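Selected chains only, in their assembly positions.
As written, the chains take the letters A and B, and residue 1 is the first residue of each chain.
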Amino acid sequence: DKPFVLIAGPCAMESRDHAIEMAAALTDMCGSLGIGLIYKSSYDKGNRTSIDAPRGIGMAKALEVFAEIRERFGCPVITDVHDAGQCAPVAEVADVLQIPAFLCRQTDLLVAAAQTGRAINVKKGQFLAPWDMKNVAAKLVASGNDRVMLCERGASFGYNTLVSDMRSIPIMAETGFPIVFDATHSVQQPGGQGDRSGGQREFVPVLARAAMAVGIAALFVETHENPDRAPSDGPNMVPLRDMPALLARLQAFDRLAKD
Amino acid sequence: DKPFVLIAGPCAMESRDHAIEMAAALTDMCGSLGIGLIYKSSYDKGNRTSIDAPRGIGMAKALEVFAEIRERFGCPVITDVHDAGQCAPVAEVADVLQIPAFLCRQTDLLVAAAQTGRAINVKKGQFLAPWDMKNVAAKLVASGNDRVMLCERGASFGYNTLVSDMRSIPIMAETGFPIVFDATHSVQQPGGQGDRSGGQREFVPVLARAAMAVGIAALFVETHENPDRAPSDGPNMVPLRDMPALLARLQAFDRLAKD
């Protein structure tokens, strides 16, 4: 029943300078609020809707930046891995490895991630029931790693829409692992704009408040100083300037939920 | 941003004595907590899964009991109407008429209910999107009644399952009408036990907390001193003895949400 940790950052790492700026802003903000921060960005968007969509700055470059962020701001970092071969190099820098939702059943990836010994945040596939995640967690544990986090990020609900089932938080919590709620991907509209995904940014505070009240260990929020210009996931990211008020509000719900 | 009102009672009115006992317990409980109560029960369960399931004590008898409850405990009462002809007689006693979810698109029923001048609580059909409810509300308003409440009680999600979409609360609230969250029918499993519906009582507090944090005008909870012996909706009703702690907890979330 410790206070929630924030996993936040821009969806994609855009450049070293942008990442440093974002990390500075977020560590500053979280410092003021007394919220633990894990800095998040992706070095490669490997499953974009369209092949023409930008993918990111690449693993090697990103790992340098993540190392600089860890050192400079003293905050742990998390990034997602997409195949088994990426796990070991990423684990040399990242404190937490994240398994993308589409890949949450890929045994080789889970095993390789687990074997790094790093903490693992697995996103629940949009196609899975919350009770199915115990089998996913078991793949990690069987590989010798019980530093597992399970993350709700929406379930398929008809086409091009997700729904957030708040029951999944206590159901996944029965595994004993900490539960993360991803408030920005939960409002994604997959493929909802034809050749890219849409999103409903206005519902991030709604779902985040609900999840906080239910009780979560960590909140995942992607943020950007100008989401509408972001290379990916703009429609569902929270503007950086809205974060302090949002976090302060959520902190109150978190305290109450854990009272 | 007034404190939430509680709409509560046993699913079906079982007998005069049982109703009086329940109303006494609930008014007492709500009095201690400073929560406004609207006493709820159905006089007829007109859409049970099975024809062999008990239906209730009937309208005439129930209206007498509702009148006694209003007088004795000074609390308003709500009950559901199933066809246009029931609206006028029920409105002579009930303070609020409730439109069942399956019937939320039946124009004649909505018009007749509206014309009584009583407040109307319309449950959102499991087959409707939250933005569709503005058309339902418009049927009431066009009939000269704007004392409307809109109630979320779960959306169809595959077979025999509902999901509660917390986005529906702010979406329906855009109509300007107060929003009710029905925490016990939202955990119903329609037809989930073959010839009757199942339910997941354990998730009532989960969904109720989530809805409170999002912000609602009223909470709907069916309760019974022994739900497993109740003639209907037992699997999703909350035991009466669990209500005080649940309500106290929810009250804190409500205050925070409206702070």
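The criterion applied here is as follows: a contact is a pair of C-beta atoms (placed from the backbone, for glycine too) under 8 Å apart; a residue touches a chain by one contact, two chains touch by 3 or more.
Treat the numbers as computed from the prediction; the structure is a model and nothing was measured.
A single sequence accounts for all chains of the complex, and while 2 copies are shown, the assembly in the file contains 4.
Everything below uses one rule, namely that only the chains that are shown with their structure count from here on.
Separating the CA-averaged centres of chain A and chain B is a span of 37 Å.
Chain A contributes residues 155, 157, 163-167, 169-170, 200, 203, 206-207, 209-214, 252-253, 256-257, 259 to its touches with chain B in the complex.
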